[in-house]
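So the structure is just underneath, and the comments pick up after that.
Every protein chain but one is kept in place in this view of the complex.
Coming up: chain A.
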Amino acid sequence: MSTFDNPFDPDRNLRAGCVCGQHQSAAEHEQASALRCDPVESEEKRYEGVVASAVMRAMFPQDVARRAFLKSVGASTALAALSQFFPIKTATEVFADTGTPEKKDLKVGFIPITCATPIIMAAPLGFYSKHGLNVDVVKTAGWAVIRDKTINKEYDAAHMLAPMPIAISLGLGANAIPFTVPAIENINGQGITLAMKHKDKRDPKDWKGMKFAIPFDYSMHNYLLRYYLAENGIDPDTDVQLRSVPPPEMVANLRADNIDGFLAPDNICQRAIYDGVGFMHLLSKEIWDGHPCCSFAASKEFITTAPNSFAALTRAIVDATAYASKAENRKQIAEAIAPANYINAPVTVLEQVLTGTYADGLGGVKTDAKRVDFDPFPWQSFAVWMLTQMKRWGQIKGDVDYKAVAEQVYLATDTKKLMTEMGLSPPESAYKSFAVMGKTFDPTKPDDYVASFKIRKAS
């Protein structure tokens, strides 16, 4: 159940306990099922819903009484009656009015891949302006450049790979500068693409000696590919070669027969298929369903110097993410982000990625609506998992305070507050357990998790 739901629905539960009755609280139920953020038609409607919920709750402290009332008079009458003695419209306006941004003209950097969808589409579809901001989204040439430009303050915030803000905060590959993730850009949305000549070599156990490309060392791409290979008995450090290659060069290298495959962000996988040089071996979702991919990142300094701008920006991103999570909007989004000013790719390719109905490169058409999905909540357990992999592959040495780092970088508390204000229903806790290739990850025991892997870099 989501806070977007209609408060005048008699079956809706406004207090503790969940709808299905199997969980102690609505939040727990929420965690058990996936987090949903289905936006209502308009912002105002949604805020109105939140305000009306509060009023209904105050008027009918007993759920039973409220249900009886709604059942007997009907939702529209109830709303009319309520409006008579409580100015819902005014209350909504007051509620939606947030602090004025300290800085209205902002620059947000992005890498042209479908992972950046919410950041990009928020410009043409007006999500930034709706939150009172004038944002320039600037296409950037690579992950290292986006890191440097954000550190240099040329960008106020940026699209980054989910592990990058952690790496920057820890000073891996750069000076240690506190960075934060107020929202996850996308979940799923990557894939393993292989060269056409490996059409019959679908078992990773036969992949010894192959060359694979990944976009960046501190990326989910790197960790997921390594994980997948290792689970299949291939040591990613000794049995195969992993190279950091910018995504467009991956397609060219695959065509030139210089690499055997890659784990890349989407539209690149689909582009290789579209051009007839590769096929989809596996969606990253099949490794870990619901894994984070890219993040929306800002430096701690930006948050402290311009808290209202930051809040408005995060709100715009969360709003756009909620919009992008709806399947029926995906076609429109694909069209909005395809022009040269944004991703600069054929619309068909983006549509296949976003709608999940795609050519697999082997002559078949597959459908998976969740091929890429959008869910902004920055689960701190995601950060803990990334830290375990950084440790596993020797990117960080020595002891790590997993929880402290995760909580410093992944701003679950702030985002939760913001989402609640916006009428969304964030989960109660910032930690959840999940399974990667069938192996359950317990965020409270990260060290045991690292130790449980047979294949890992000796540290």
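The definition used in the following text is that a residue touches a chain if its C-beta (ideal position, glycine included) is under 8 Å from a C-beta of that chain, and two chains touch if they have at least 3 such contacts; residues count from 1.
Criterion: contacts and distances are computed from a predicted model.
Q: Given the options "Response regulator", "STM4014 family protein", "Lactate utilization protein A" or "Nitrate ABC transporter permease", which would UniProt use as the protein name of the unshown chain?
A: "Nitrate ABC transporter permease"
Q: Check the options A:K139, A:K300, A:K370 or A:K457 and report the residue that touches the missing chain.
A: If we include the chain that is not displayed, A:K139 is the one touching it.
Q: Which listed residue, A:F262, A:Y323, A:Y342 or A:Y410, touches the chain dropped from view?
A: Considering all chains, including the one not shown, the answer is A:Y342.
Q: Footprint of the hidden chain on chain A, which residues?
A: With respect to the unshown chain, the touching residues of chain A are 112, 123, 136-142, 144-145, 148-149, 152-154, 247-248, 251-252, 255, 271, 273-276, 339-342, 344-346, 348, 352, 358-359, 363-365.
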